[in-house]
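Taken from a larger complex, these chains appear in their original positions, while the remainder are omitted.
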Amino acid sequence: MLDETANGVFTIAVTPFLPDGAIDWDSVDRMVDFYIAQGATGLTVLGMMGEAGKLTAEESVALVKRVTARSSVPIVVGVSAPGFAAMKALSDAAMDLGAAGVMVAPPGSLKTDAQIVAYYHNTAEALGSAPFVLQDFPLVTNVTIPTSAILQIVADCPTCVMLKHEDWPGLEKISALRAASDAGARRISILCGNGGLYLLEEMLRGADGAMTGFAYPEMMAQVVETCRSGDVTRARDIFDAYLPMVRYEAQPGLGLAIRKFTLAQRGVIAHPALRKPGAGLSDAAKGEVLALAERQQQALQKLAL
Amino acid sequence: MLDETANGVFTIAVTPFLPDGAIDWDSVDRMVDFYIAQGATGLTVLGMMGEAGKLTAEESVALVKRVTARSSVPIVVGVSAPGFAAMKALSDAAMDLGAAGVMVAPPGSLKTDAQIVAYYHNTAEALGSAPFVLQDFPLVTNVTIPTSAILQIVADCPTCVMLKHEDWPGLEKISALRAASDAGARRISILCGNGGLYLLEEMLRGADGAMTGFAYPEMMAQVVETCRSGDVTRARDIFDAYLPMVRYEAQPGLGLAIRKFTLAQRGVIAHPALRKPGAGLSDAAKGEVLALAERQQQALQKLAL
């Protein structure tokens, strides 16, 4: 079961599709193995980058079943839904299948601090004993969650064990949360998103790792580990070598197509296909990715990585 | 099957719940009978006012099954979903169960005219032969659909047979669409929403009726029929008698609670309960509704209604 001590890299998994739009189950298995081999300490499925909204309820459960059966590391399942009934249905199914916890982003209708806190009270009640991750991603959800609201939720809901941190800018929020737990608040796990674009500084501010889907998860594993070992200069060397690609992947809306293209290039998934609506990359974009990959390879060789 | 000639009043049905949150099936049946008895020429289920987002996929199908089995008038089923797979799954199930058509609102991620048109192309493809209603409700969807985009969709998608019109302001849009069909564009049915707040003017601009959930559907049936008969003064008399309540129900977010309270007062549904998140009415609000209902009753007596 997921708890407050979770750390390392929880890779946000894509959902591989065949060219006809069906789920590509062989690629699912290969992807799980790949992420773990690259250092993932956990996996998150059915997140936004997993095209969760494009699956039917049946497909969602089937994916959780396949991934939990294959994985040797804990699985977090995105269960955000317009209503609590659907959220609870998927969460219950996922936990029954062996998931370690679930993740919930706030709906865009929430406007005030009190509404946000009340929403997570209802969430915790709906989910029962399932540990959950609070996803804080204002760029996409349009809901800004102040630190004080997060702390209130943590105080009120014992099953809230992790923050998926991707406020932007969000470094001060990490510092504020850590100052609060140093002062006595319950300390939850903070894993950071935003494609890893600020991972270096996030670790130095007190994050426990990353939860994001950069197509080279080994970067995240190495940066997290090197930071934790105290060798910040080495961590910066590694981070900087991947940064041009991290940045390129950080294009909103386009990031998933870039990520799937790279995973297909690396042989992890068979096809870079997205379900509609969701286009692939232009030839120009593919060329840009390949050029970045080549330079990245050169930079890694200099680092003996 | 729903087609371009649909007219009259398609009542947006609520989803009745028991106090514990389960669907109240007896009230569902009573509600269907009531709406038809009050003059509904069709019913729409699983719309926004039907708390569609708060049901599980199974509950949604069960509700469609119950309503189609009970109803003697055509049923439209809201199938808006974050992705086409879930949309198609519910649409296919609904049409198999005897629904007359489905309704689709645009997701908030659509930003440009071309994106909107492309979205409905994909929708039409996903839905196959099912006739569909384009729901145009910018206040809630945050997507403004210009008249030119609607006309493009109508031109490109033969299965788009109706506009649920609730742009606000939206009267000029009705006139523009009717001018376009007078000039040769395919004429689709226009049924208007916004709780009926502009029904009188909408009819005079060329609408075919209403598709909204005002808790006194007889008002809408009478106004539509009286307008069509040409007695505009009588239609205004009827409309004005109900207007204070129409206006009160038009409070966003609160409207559904008001509607369910009234339906419970009228004996149509057993409980005014909403699923979370969604609160009931304060005592002050209940008093306001009751005061309005009493004055409404007096006004109707003067009209011999």
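Labels A and B are assigned to the chains in the order they are written; within every chain, residues are numbered from 1.
Following the convention adopted for this analysis, contacts are C-beta pairs under 8 Å (C-beta built on N, C-alpha and C of every residue); 3 or more make two chains touch, one makes a residue touch a chain.
Since the structure is predicted, the reported quantities are computational estimates derived from the model, not experimental observations.
Colleague: Count all the copies in this homomeric complex, not only the 2 that are shown.
Modeller: 4
Quick note on the criterion: only the chains that are shown with their structure count from here on.
Colleague: On C-alpha atoms only, rotate chain A onto chain B and read off the angle in steps of 5 degrees.
Modeller: 180
Colleague: Return the distance between the CA-based centres of chain A and chain B, expressed in whole Å.
Modeller: The answer is 38 Å.
Colleague: Please output the residues of chain A touching chain B within their complex, sorted ascending.
Modeller: Those in contact with chain B are residues 21, 51-59, 81-86, 89, 108, 118-119, 122, 275-277.
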